[in-house]
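A single protein chain has been removed from this complex, and every other one stays in its place.
Note that the chains take the letters A, B and C in the order they are written out, and that residue 1 is the start of every chain.
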Amino acid sequence: MKNIKTDLSIVLSGEAGQGIQTLDRLLMKMFKFSGRHVFSFSEFMSRIRGGNNSTEIRVSSKRADSFLDRIDVFVPFGHGAMARFHERITGDTVIIGDPAFIDDRYRGGGYTVVEIPLSEIAKEIGGKTFLNLVVMGLFAGLFGINEEGVQGQIRAQFSRVAADVIEKNIEALRKGIEAGREIARSGNIKNLPEASPDAMKELLINGAETITLGGIAGGCNFVSSYPMSPSTDVLVNFAKYSEDFDIIVEQAEDEISAVNMAIASWYAGGRAMVTTSGGGFALMTEGLSLAGAIESPLVIHVGQRPGPATGMPTRTEQGDLLFAIYAGHGEFPRIIYAPGNYSQGFDLTRKAFHMADKYQVPVILLTDQYFLDSYGTVPGMEIDNSMSENIITETYSGYRRYQVTESGVSPRGIPGYGNGIVCLDSDEHDEGGYITEDFAVRVVQVNKRMRKLQSMGPDSIPPDLYGPDDFLCLIVSWGSTLNGILEAIKASGRSDIALLHYSQVYPLHGDTEKYLKKARFTAIVENNYTSQFGSLIRMHTGFEFDRKILKYNGMPFSVEELAEEFKKFA
Amino acid sequence: MKNIKTDLSIVLSGEAGQGIQTLDRLLMKMFKFSGRHVFSFSEFMSRIRGGNNSTEIRVSSKRADSFLDRIDVFVPFGHGAMARFHERITGDTVIIGDPAFIDDRYRGGGYTVVEIPLSEIAKEIGGKTFLNLVVMGLFAGLFGINEEGVQGQIRAQFSRVAADVIEKNIEALRKGIEAGREIARSGNIKNLPEASPDAMKELLINGAETITLGGIAGGCNFVSSYPMSPSTDVLVNFAKYSEDFDIIVEQAEDEISAVNMAIASWYAGGRAMVTTSGGGFALMTEGLSLAGAIESPLVIHVGQRPGPATGMPTRTEQGDLLFAIYAGHGEFPRIIYAPGNYSQGFDLTRKAFHMADKYQVPVILLTDQYFLDSYGTVPGMEIDNSMSENIITETYSGYRRYQVTESGVSPRGIPGYGNGIVCLDSDEHDEGGYITEDFAVRVVQVNKRMRKLQSMGPDSIPPDLYGPDDFLCLIVSWGSTLNGILEAIKASGRSDIALLHYSQVYPLHGDTEKYLKKARFTAIVENNYTSQFGSLIRMHTGFEFDRKILKYNGMPFSVEELAEEFKKFA
Amino acid sequence: MSSVFDFERPPDMAWCPGCGNYDIIKAVRSALDDLNISRDRIVMVSGIGQAAKTPQYVNASFFNGLHGRSLPAATAIKASNPGLTVVVESGDGCTYGEGGNHFLAALRRNPDITNLVHDNMVYGLTKGQASPTSRKGFKTPVQITGVFLEPFNPVAVAVAMNASFVARAFSGDIEKTKEIIKKAITHRGYSLVDILHPCVSFNRVNNFSWYKSNTYYLDDAYDPSNRSEALKKSVEMEKLPLGVIYTNSNNKTFEENLAPYKKNDAPLYLRKLDAGKLMRIIEANLK
Partner (left out) sequence: MSSVFDFERPPDMAWCPGCGNYDIIKAVRSALDDLNISRDRIVMVSGIGQAAKTPQYVNASFFNGLHGRSLPAATAIKASNPGLTVVVESGDGCTYGEGGNHFLAALRRNPDITNLVHDNMVYGLTKGQASPTSRKGFKTPVQITGVFLEPFNPVAVAVAMNASFVARAFSGDIEKTKEIIKKAITHRGYSLVDILHPCVSFNRVNNFSWYKSNTYYLDDAYDPSNRSEALKKSVEMEKLPLGVIYTNSNNKTFEENLAPYKKNDAPLYLRKLDAGKLMRIIEANLK
């Protein structure tokens, strides 16, 4: 039996449609209220019912916010719930659950099994639906969490449910708590993570919500999208907030419509965004090129999943980076952000609106299923109007939309605001926006557009260096791998390793070479096959990494597999 | 007055709809029959009537097949036909034409003007429509081309026209010939290019036709496309040959349909291709990714034009290279060819079908308006069945479409041929083609797909080195810039310069580094703003060019401007 | 009832218990059996969605392509090998939403394929957003105040466009649905069957009993070749008529119009390039 001091990893596994995600949220909230740091990652199949889904919840006294291989407590929710986890279930794992759901091979010899007739308990109370509450109670009891507090949470959350049902919920909870206390007493699971006061104050959020809220903080008031995993939650969240913040949320007939609507909304004074995944983004690339041609602001969220084509709709990958950078015919500047944690998710989405508006370029937010579907906590968010204001000009007679300027950015007018007219053409155009076939004008307009790459420089986000300034080994990564790498560096016990993490992946920041040259050994970590960011870095610096750590099976890196790799660094 | 020994450059300039392109073809044919090498490049506006279009015809005793700034003879076909050419009309240019069409600034002082009342002559014969024949005659007379031969050409070409109209054509021709002889006698234009016997035997072709004929030679029997300049001619040509070669030619409702049709046709035993330009290709990127996922052969022709978005629909650029390389979400192998001359246009399109079939990957043919719309001659073409045969397997009970093999290539069955069934899924799939969510199977299938990058190696086309093996300066280029660079190297008088030209631009050939390292000075020539191929080379070799020669105004490089640059090489 | 399209080992079907898709696949399998269609001469084509998984559960060749793109794929498959029976199965979102433009094109092209649209008036696989056929007022996590767009009526559009075969079915009646499917497959030309079916997970409004009480079968006297009658029937929205609503056999099929098949029926894969002819034509045209 392992002594877990600060950090417990719980895996709940069952079929789609059993409500494991609901239970996940209930537990997360409960643990957070009890003063624990929490993090959970859900992995699920592309189906509505059946199959096998799971969630890993980490409960911890310090921030612990990445995917772990280790399973401390495993709760199966049905037959076949354990099969996919066999390699991760070890002698240190405590298996808690219905006797019927525990595979025979775990019985007798080497495994710690706590059999509790969970389904029966639920059935006695009134049916399967109460199973979740029993399990919630079980963990409340195990952790010795204040019973009234948990009851309060349930009463608040189910406030719209009939009174007798609530009471049954409470009963289920109580039964669970008893069972949990029993386990605690048994001493099978020792040294549970203790409460830490700062956790309680944090906000509980998932990646998708950081994008939505960041968007709202950036003044987003127009969202046109077509549902596509794993980005749909962002669309759903915007719909949820649409009435509160006067946001037009429109489900488009297809992604092509979505992106053209978003661009045209900016033209007419909206602050628009689309959310999609790789396949939908592919359909938007002509629109992206349109934004480039007419110098329209545009924010595109791309939640990556494994490709090509439909690929693995509910899994994770970082396989669309170079596509995002070069998507769209012709040449034009763009910005690509890839948040590494929830704060960045919020801040960068907010900033995306501002940068799109300031430089009149498309900004792409590149996330992935791992980022979007994992829950965790964040201390707070910066909210003011600095990124949500329209950067527009009142037009006047003679106003020219594409007036040539030193920065390449022309004052942006919108129709209906001022006496001028605002003319946009996807053909090459003159300063007034009218079609031109003049070669000299073409060159002037290309130069003007491309000049923004320079103008944007000061607003470029440098990579973040985590770890010792005098590192010997340097890991480079981008996007959602941030937390896992940081935890793995700690776990590796190596104090000579630093991480250089990019949340702005394009344009590549100028400091890159400086950092890389300093290192004795360099490695890149990417959730893809070809090391796309590594290729980008080579394209811009000539630099090649000593080691490429790549994963492309559809799952995020685990802390353990990374730590294993880091230990081997020369 | 310049003494032109081997090479005359004629520019005809007028409005859209005046039939300048028809005249261009008539003249090309006539000159070729007379034993001259010919080349012509048409540049035109994106409109049907009016505006200003021109064609530059080079008539030469040796092959001369690239765009020249120099204009030896200029014929205006209307008011305003000269304005856009002022910088290129010099004291050495002989201006021949209707007094009404010759701008005043060319009269008196420094310019050679030959006024001939061309329109009046045509009118006397019967109307404007005869103008072309008068001009044709004019050049026949000037060159002293056998009159009967030219008459024969006319009679053959207009065989379906009423007899009296033909006679009027002949009359127009004769009037022109008289005028031409007059000019010849005047001695204004001296030393016209002499005939060379080999020219007569050559085939007269344009870029678009090389793609079509190469496709047919590759066994193409299914073309689904949506019209888009400058690629429409390829579609039109396929339609023209459809009955002769049993080709299904379908105008799709949009590019998305086009690409999905083409992929599905391969599935059902067709050999399919789409032709489009950047904007249409953007819409096909999801389909491209589908081809990657289901390992479908696919041939896509992309005729580049300046972007972004609608850009300059009838102009040229090489701006879609990196887009083509990274288009489509997810990771999968592909091949990209970029023909540099007509032979390559034919050979590579033919080969594209074979390679697509052999490795079950999409193959992209990247051309541009300059390549597609310029006419010239080619000695002949290799035609046999070696590239047109289906590489398919008769299926059997238990056949599995994605059987894992060492090369990554699985025997390709098609439905209806054999007793087996052929199952294709855009989701990640197992060997049988059925959806899988198994992480291990995912990895096996990714590895299998990506292994083809290695297997394809032996079939990879190395870059061609033109010039001295012991070069000091090395120019690198790709696609349509080939001929212009070769002529410019000659014109520069520099014998230390070699050209390394890529007709396969992706995957980048392994010899690249070897060549680059040998050079004292390196330069890259590209018809774009950002030097996309240069970036690709750096991504793969770390190598950076000393000099980037880039042009992005919508026109191809001229020999002179390149030669100017080459002369400056250190 | 066993079918030649069953698997030796039954596949793990990814549909929810109680879903109408199970009934549709039964009707499809037995229609194919009834028509004696051979397993190696049929191709099932689909896009992406819950309905689009159908081909995975029919033991035959399939092309399971992109969301919304089943019709161009099916059209090309049929055109490349007209000897194959081509059946397209996909959802309402896939066919009328993402694929709307291809739906219009298929109506015009008239390939000899059968298009079975599993119409549950919702996006199932992506967890319950409105589809083009969702009724007004239908609330979802995206349409939070209810759908306010006019529902798409595929039958009316098809009849208005003078389509070849237009029918509506309801999964709840497997036998009648099977018969309609058989007519659709045997009909020469593009056959649309909009098959209403309940989605028990995401459409609680248009459930089994809703369909029961909001549909009726056209009576035997109804003549589907009468266009003006069909037009009238097709726009009925209060109670949706079921059965074959319109047929029009005046038009040739897409395949019949294609260059290769004017001379012979051989599928493309059996044809060879005539290299000599190509050589001759090149010499003749380009010299």
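Just so we're on the same page, contacts are C-beta pairs under 8 Å (C-beta built on N, C-alpha and C of every residue); 3 or more make two chains touch, one makes a residue touch a chain.
From a predicted model like this one, the values you see are computed outputs, not experimental measurements.
Visitor: Consider the whole complex, including the chain that is not shown, and state which of C:14, C:42, C:142 or C:159 touches that chain.
Guide: Looking across C:14, C:42, C:142 or C:159, the contact with the absent chain belongs to C:159.
Visitor: With respect to the chain omitted from the figure, which of A:233, A:347, A:373 or A:425 is a touching residue?
Guide: Hidden-chain contact among the options goes to A:425.
Visitor: Using the touch definition from the top, which of C:13, C:35 or C:104 touches the missing chain?
Guide: Considering all chains, including the one not shown, the answer is C:104.
Visitor: Sort through A:222, A:371 or A:502 and give me the one touching the missing partner chain.
Guide: Reading the full complex, the residue touching the unseen chain is A:222.
Visitor: Which residue among C:49, C:132 or C:198 touches the omitted chain?
Guide: C:132
Visitor: Looking at the whole complex, which of A:113, A:392 or A:443 touches the chain that is not displayed?
Guide: The one listed residue touching the chain not shown is A:392.
Visitor: In the complete complex, the non-displayed chain touches which residues of chain A?
Guide: 203-205, 209, 213, 216-217, 219, 221-222, 224, 241-250, 252-254, 256-258, 260-265, 267-272, 286-287, 290, 294, 381, 383-385, 388-390, 392, 414-427, 433-435
Visitor: Which positions on chain B touch the chain that was left off?
Guide: 17, 45-51, 226-229, 232, 235-236, 239-240, 242-243, 249, 251, 253-254, 279, 309-310, 313
Visitor: Of the residues in chain C, which ones touch the absent chain?
Guide: Per the touch rule, chain C residues meeting the hidden chain are 96, 98-101, 104-105, 107-110, 132, 145, 148-153, 156-157, 159-162, 227-228, 231-232, 234-235, 251-252, 257, 259.
Methods note: only the chains that are shown with their structure count from here on.
Visitor: Using mean CA coordinates as chain centres, what's the gap between chain A and chain C in Å?
Guide: Whole-Å distance between the two chain centres: 37.
Visitor: How many angstrom between the C-alpha centroids of chain C and chain B?
Guide: 41
Visitor: Counting only Cα atoms for the centres, state how far chain A is from chain B in Å.
Guide: Going by mean C-alpha positions, chain A sits 45 Å from chain B.
Visitor: Could you check chain C for residues that touch two or more other chains and list them?
Guide: Within chain C, the residues that touch at least two other chains are 14, 48, 66.
Visitor: By the touch rule stated above, which residues of chain A touch at least two different other chains?
Guide: 45-46, 51, 279, 309-310, 313
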